[in-house]
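For this depiction, one protein chain was excluded, whereas all remaining protein chains were kept in their positions.
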Amino acid sequence: MSPSGRNIVIPHLGRVEGHGGIFVKIVGNTVHEVNMDIFEGSRYYEALLKGKHFLEIQGIITRVCAICSASHTVAALTAIENALGVKQTERVHTLRGLLLLGATIESHALHVFALALPDFLGFDSVIGMASKYPGEVAFALKLKQLGNRIQELIGGRAIHPINTLVGGFGKLPGHRELQAIRSELQAALDPLMGAVDLVATLPVPGWAEQDTVYVALRPYEEAYRFRGVSICTSRGEEFPIESYRDVVREFTVEHSHAKHSALASGETYMVGSLARLKLWGHHLGGRAREAMGKLFPAGVQDNILLNNWAQLVELVHCVEHSIEVCDELLAMPEAPREMVDYEVRAGRGVGAIEVPRGTLFHEYELDAEGRVVSANVITPTAQNLANVERDMRTAVENVLAGGEQVDDSRLKLNLEMVARAYDPCISCSVHVTRLDGE
Amino acid sequence: MSVSLPEQLPARSAPRKLATGVNPYAPAQARIMRVQDLTSEIRLFDLRFTDAALAESFNFRPGQFVELSVLGVGEGPFSLPSSPTRRGMFQLGIRRAGTLTNYLFDHVIEGDFVGIRGPLGNGFPVELFEGQDVLLVAGGLGMVPLRGLLHYLIDQRDRFGRVMLLYGTRTPDQVLFREELESLARRGDAEILLSVDNAQGKPWGGRVGVVTELLDQVSFDVTNTYAIACGPPVFYKFMLEKLVARGFGRHRIFLSLERRMECGIGKCGHCAVGYTFTCLHGPVFSYWDAINLPELIYT
Amino acid sequence: MQTLRMNAGLLSSFLEALKAFGTLVAPVERSPGVFALEAIDDVSQARPEALRTILPFKKLLLKPRFVMLERRQGQYGADGADNDLGPVVYFGAHSCDIHALRILDLLYLSDYVDPYYKRNRDRLTVVGYGCMPDGKCFCQSMDTSTIDKDFDMFLTPLDGRYLVTVNSARGDDIVRANQHLFQPATRRDVQEYLERLKEREKAFTLSLDVTDLPYVLELKKDDPVWEELGKKCLCCGSCSMVCPTCACFNVRDECPEEDSAQRVRTWDACLYREYALVAGGHNFRASRADRVKNRYYHKQEAFVREFGMPSCVGCGRCIENCPTGINVVEVFQYVRGEA
Partner (left out) sequence: MPNGNDKPKVGIFGLTGCAGDQLQILNCEDELVRLAGRMDIVDWVMARSGNDHTCRLDVAFVEGVVATERDLETLKEIRARAKTLVALGTCAVWGGLPAMHNEMSREVLQREVYNTHVQFLDTVEALPPTHFVPFELSLPGCPIERHEFLRVVNSVLSGTEPDLPRVPVCWECKVKENTCRVIHAQEVCCGAMTRGGCGARCPSHGVACSGCRGPVEEPNYDANITMFAGRGISWLEIARRMSNFSAPVWMTQGLEQEVRRESKR
């Protein structure tokens, strides 16, 4: 191994959703090149949407990514309804909220326990981890299942919901089912806090620390929420959602099928659980607040590895909040179906929501017959990609600065841990597009 | 030697019971005693019921069949190539064709257990054949049910007149029970003529040509002979009319039909041709009855 | 047979009383104008006058899908426990339904008795209800518009009361356990019943000409009409699923989990492509036209030859549930060259 130059290549990153690799070129103790190489094929869904009827959008766009299918569904419906001027009823708003909570429980449970924790505990997969931590793994799978059950109940299916319609729902969940889900959520809280205690004992390495700009939506009410009213940065700026294109600047890079994003200032930034916690963690209450105290004893630090811990805090919040939402729904009378009437008209609408991996933007422009004129989707992973590369660079340099001989496998693990901490969703990331205005 | 056979009941009659159990869908366990390859694609399985009483009492008519199953894999109807004159054991000649049969070939060995329901179907009306000449015509796998009948006739040789077998396959290596048939012919128990479509350069003492041509090789007294035909659809297409052309009355020709079957007891409907359930009213029909079915027999 | 009367106001007490004899199953309204047979607790939900439920009573005897035989961890399960519905009281059977029940009995209780059917059949109490036909009913033509056997009780609605026919020992048990609900029928009741009968006979608007139908079909075996129908039919099987006398099933083995095996029985229809397919790929009814033709021949030709009556009871379910609008009555008019 020549000390002056070496390449670290991870051809196919494991335990992430989609297909990507990492290439790092090191000369001496400095990193010359960092590429998160995304070779996922494109499916061009957004372009294929052009000319489609708005009622088709959800069924198509949800299939950008399975893990995020409920999130894309809600974002798309919000954008379409904004374009058409459809007002959500309170029940529809509440049910969609529960759907998002279910999606977040499932996604976070999968990521924290099955994809990220094996690194911290020294296993190559959750299956290996199950041999030493059978109870924890079993609980995590139960929790993930519960997230799926919520999505099944509200969306009709755990992946690619079908019950979610523009203006309402095909079929509403009955009180019996809601009650059953509620009691399972209640039962999950204590073991979840047990997992928090276990994770709180794990040391978090410092080599990934770095000052970062965070972006998240301001919640629609004074509480920790996944739907918001404006875009906020950790530097105190605030922008209306409709101007998201001016806040989030996309650019294409040679080495990747996915576009990258930066702020207007040219700075890269991070969206996701850590960003939300940094900006709105003070809204948390109950057990979630307790969990945050345990996992972030010194407040939210700028270390991307802590995103895993932030997801765990959010898991507690989601379980707790889902119980409250179930109660709200149980207080409403049972009904078979809920749909608001609306008229088809030309319009443009944006839907922005906080999804497990960060802020997701959908925008559609419809013509007078309801056909798609333009579509634009900006996913959290695409927004994070530039920051991922920046964090990887720092991580490698910090480790090398330690002075000792560091072999490739150690560097590879560090790089993978950074990538995984972002919980990247590569399938989503390659579908960033803007259709209009050549 | 004379054996009494189960009665041929009219279909849609008073409730009746299956030898293998009160629940006609539940199989009785049988053990595979021996497995022999007849050809590369057809195997002969010797079976015996685990229940000793059932093993001894199991009686059937030539031409009847059983449903063989492996729970979790599948079930299928198979004719009995053995004769009720030989008790205790029965045989099945099975061709590799799909899910169940693949499993039988790839995973089932001597000593294993399978499920059997039966006997099913009407079987050949052997009482009619007494004192008469019997002409068996088989094509391909059609030899399987006819071999049971052949054994039955030979085991009670004095009750019947001439016993003739005309049997055709595509190639010499597809001739089922070849040695056995040759030795029966040598002993003079039956007049047996074999043919192949193509000898493929292999040693072959029989004829070369389609099986229908064998009919021209023998002479018979059609007023005193029953013809029993069994083979694939194309075989019927040519053979049956040829028999009629040779002077056979349609009611003197019997054949065994194949249809998709799921239950074997006249309930599931799959084998129904009109309202005739191949499994219950058949699979043996006279040619006259068969042409009166609303769908052609060989489609 | 015994004839009684019951005050209309007592219907819910009567239904409550029926619960003592098994799970009460009656038509309920699923969505406006769409009915299904369901087990009910709240007797006010019962809509016995509903002419057709989507699925007929046959689901109370053989479930659309059940496990016939099962082995788990080497242990064999009780045969068909999955299809054991316990005692059921079927309220709201119409005359055509009861005729259809007879046809199923003919199939399942002769020769080899189907034990899964029989177990539920033996515990099925049938309480009929007099209906008024709509434009899709043609039971009159099929000679199934009235019934005089194979039920336990039958309620015919008259003005403010019911004429109650008791037709079995079990029906008698029900009456004896609820003496207070019934009174002897009067001459006026009988008179009104007869008037209603006449009115009902007049109410039919749809009729199917069955004159010599089996032979007409025999003659029309190779008619191009079947090709035409084959082009129109979706082969979705809906007509067979909803038909009270279509009783075909498929058997399939499954390994749902490790160390477990099941033999599963599901409703099937001769319209499905795989119905007559055998190993090696030969299909005895490969063309859609043959499959459609088979359904009509089975009901109106073959069954008649075998049992002296057709296996269609004229309930109109297939007319109501065919998405593409194939209508038996029109089909036969077409076959006769009348439309």
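Chains here go by letter, A, B and C, matching the order in which they are written, and residues are numbered from 1 within each.
Methods note: contacts are C-beta pairs under 8 Å (C-beta built on N, C-alpha and C of every residue); 3 or more make two chains touch, one makes a residue touch a chain.
Note that the coordinates shown come from a computational prediction; the quantities given were computed from them, not determined experimentally.
Touched by the hidden chain within the whole complex are the displayed chains A, B, C. From the options C:24, C:55, C:158 or C:181, the residue with contact to the unseen chain in the full assembly is C:55.
When you scan A:141, A:204 or A:406 for touch with the missing chain, the hit is A:141. Within the whole complex, the absent chain has one touching residue among B:74, B:140, B:206 or B:282, and that is B:74. Residues of subunit C that touch the chain left out of view are 30-31, 33-34, 36, 53-55, 64-65, 231-238, 241-242, 252-258, 266-269, 272-274, 288, 320-321, 323-325.
What subunit A contributes to its contact with the hidden chain is residues 12-19, 39-48, 50-53, 55-56, 59-60, 63-67, 69, 110, 114, 124-128, 130, 138, 141-142, 144-145, 148, 156-160, 162-163, 165, 170-171, 252, 254, 257, 259, 337, 416, 427, 431, 433-435, 438.
Of the residues in subunit B, those that touch the hidden partner chain are 72-74, 99, 102-103, 106-107.
FYI, only the chains that are shown with their structure count from here on.
If you sketch which chains touch which, the pattern fits none of the simple shapes: not an open path, not a single ring, not a star, and not all-to-all. Across all inter-chain contacts, the pair with the most C-beta pairs is B-C. Centroids of subunit B and subunit C (each the mean of its C-alpha atoms) stand 38 Å apart.
Within subunit C, not a single residue touches two or more of the remaining chains.
None of the residues of subunit A touches two or more other chains. Of all residues in subunit C, those touching subunit B in their complex are 68-69, 71, 79-80, 106-116, 218, 221, 247-255, 260-263, 268, 270, 275-280, 282, 284-285, 290, 294, 297-298, 301-303, 305-307. Residue ranges on subunit B touching subunit C, taken from their complex, read 9, 11-18, 22-26, 69-76, 97-98, 101, 233, 258-260, 262-263, 265-270, 272, 274-276, 280, 294-295, 299.
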